[in-house]
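In this view, the complex is presented without one of its protein chains, the others remaining in place.
Letters A, B and C mark the chains as written, and numbering starts fresh at 1 in each.
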Amino acid sequence: MSEDVVKAMVSIASYVEKVSNEIDKESVTRFLKILTSALANKRKILVVGAGRSGLVGKAFAMRLMHLGFNVYVVGETITPSISEGDVLVAVSGSGSTQIVLSVASAAKRAKAQVVAVTSFAESPLAKISDHVVVVPGRTKVATETDYFARQVLGMYEPLAPLGTLFEDSVMIFFDGVIYALMNILGVGEEDMKKRHANVEFV
Amino acid sequence: MSEDVVKAMVSIASYVEKVSNEIDKESVTRFLKILTSALANKRKILVVGAGRSGLVGKAFAMRLMHLGFNVYVVGETITPSISEGDVLVAVSGSGSTQIVLSVASAAKRAKAQVVAVTSFAESPLAKISDHVVVVPGRTKVATETDYFARQVLGMYEPLAPLGTLFEDSVMIFFDGVIYALMNILGVGEEDMKKRHANVEFV
Amino acid sequence: MSEDVVKAMVSIASYVEKVSNEIDKESVTRFLKILTSALANKRKILVVGAGRSGLVGKAFAMRLMHLGFNVYVVGETITPSISEGDVLVAVSGSGSTQIVLSVASAAKRAKAQVVAVTSFAESPLAKISDHVVVVPGRTKVATETDYFARQVLGMYEPLAPLGTLFEDSVMIFFDGVIYALMNILGVGEEDMKKRHANVEFV
Partner (left out) sequence: MSEDVVKAMVSIASYVEKVSNEIDKESVTRFLKILTSALANKRKILVVGAGRSGLVGKAFAMRLMHLGFNVYVVGETITPSISEGDVLVAVSGSGSTQIVLSVASAAKRAKAQVVAVTSFAESPLAKISDHVVVVPGRTKVATETDYFARQVLGMYEPLAPLGTLFEDSVMIFFDGVIYALMNILGVGEEDMKKRHANVEFV
């Protein structure tokens, strides 16, 4: 039974590696600039996502906090209002998740900058966002490079159900962004440890 | 700047692929048996982890729910008591996180079965657990295969700070476990969609 | 300074006592019947609310779990889909909170029964709900019985800002509902303790 675990892990890892080369480099550079500019101008960054995309967003927010960013997760207790100049990072594979769209619209009304991280450049979320980073998920690949996905990488449906490939890719994409930010800001692991919760418990 | 993102993503993906072959296969098989046995015997599964390990545990719990498991996250509102025959899945890279140890001890007192997912087979968490799945994290690799990690894969410290490699590896390991469980249980993606939240909003 | 604390506590407590006599008794009886009927028919109950109303909803959900109900909080990790025959308890003082409305609409589409707990019988939430329990909040009182509220009970605005009176009243209303359910179901405190988390940690 354990071979299935290994097989799926290898498939997902290969997929993520492939994704790393497919993400548009200019869109990544602009994302980094939006983030560092928020830090420099002491603006807030709010992160939002539903379900597992929301968990991946939280993992990103935690690291941004370790780096000294003024970051919050929509839906948590002490998340303040968003205002002009603040940034909303909205994570949704389909770009159609109702609640994420509703938050992104509210952020737009408050004149905040909205960054969509999604698989679909033409999705409702992407359309109302100021900036879009396209991270391919299964459906995208299935449409565009059907043969490669299915035959070579073995991307049959059950291998990574629902949004798995998107969520895992975004998790690692965000960790790549953290690494790039560490270099840009000259922040080392020791600095991050100081901000790391010393009374954590979830 | 975007090259750093790509470089880190490729490094992490390579690392996860390597990890997939290093996890002890028998420990994975036994983990799968503990999970399917809990399902067959209508026992509860509780998942616990601090910080980003906790988020990865939640992502796993959500998929177990989609598969029909009776699963809960320690610390959430409607999580019931744990009793004899129930299973606690405790995620901690160091195996020394105080809060996770405290929950694991309480679960042992309640005669539940404790499964540790950790990088350290000799850690306090591993020692009090009934079953251990060792998922190597950076420190582990740095100790054991220093040259390979640092020179070949480029596992320099800042490339994936703090517990990043452990967390990303466990995220994808758990997704591999979900794939294996789908095969074992004969559950397809359509079945999972039916249980997927239709009123979700975090 | 401490006299202000005492003064506000007495005002809020007096307000809650007044509210207890203003809630429509038939609407409460029907709410109890919807809950016990969900238990008898093994249906799920989902609870939703934003901000502090959401926290009050969680406190209610936790006690329902202690009583043996099959209850979930919208937005938490293992909350499953809602279906025909299930119950959504939606808490919103204004009855206009966008996210709560959006969840209530989704629940209606899934043919679940929606119960609104709100200060406004004519609010959008109340209008799409199958059943409404009106718990008066400050604004309501200010409109209807301005003199009494302001002169006798001292309900000046700053004494309980924003939705405080609604939230505190609903917290205690829900605890009253729990007491009534304990009597109806013949469940004692000892039974509840058995379900109370023994590994809790938020």
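Here is the rule we go by: contacts are C-beta pairs under 8 Å (C-beta built on N, C-alpha and C of every residue); 3 or more make two chains touch, one makes a residue touch a chain.
Values in this document were obtained by computation on a predicted structure and should not be read as measured data.
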{"item": "Contact residue for the chain not shown (choose from B:L39, B:I99, B:M171 or B:M192)", "value": "B:I99"}
{"item": "Given A:V73, A:V89 or A:V132, the one touching the chain that is not displayed", "value": "A:V73"}
{"item": "Footprint left on chain A by the chain that the document does not show", "value": "46, 48, 58, 61-62, 64-65, 71-82, 88, 99, 102-103, 106-107, 110, 194-202"}
{"item": "Absent chain, residues of chain C that touch it", "value": "1-10, 12-14, 16-17, 19-21, 23, 25-26, 28-29, 32, 50-52, 54-56, 58-59, 62-63, 66, 75, 97, 99, 157-162, 164, 167-168, 171-173, 175-180, 182-184, 188-189, 192-193, 196-197, 200-202"}
{"item": "On chain B, residues whose C-beta touches the chain left out of the figure", "value": "55, 75, 77, 98-99, 102, 106, 201-202"}
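Please note the rule applied: only the chains that are shown with their structure count from here on.
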{"item": "Chain contact graph, described as a line, ring, star, complete graph or other shape", "value": "complete"}
{"item": "Fraction-based call for chain C against chain B, same above half, different below", "value": "same"}
{"item": "Two chains sharing the most C-beta contacts", "value": "A-B"}
{"item": "Separation of chain B from chain C, taking each centre as the mean of its C-alpha atoms, in whole Å", "value": "36"}
{"item": "Intercentroid distance (Cα basis), chain B paired with chain A, Å", "value": "20"}
{"item": "Residue numbers of chain B (touch at least two other chains)", "value": "58, 62, 75, 99, 196-197, 200-202"}
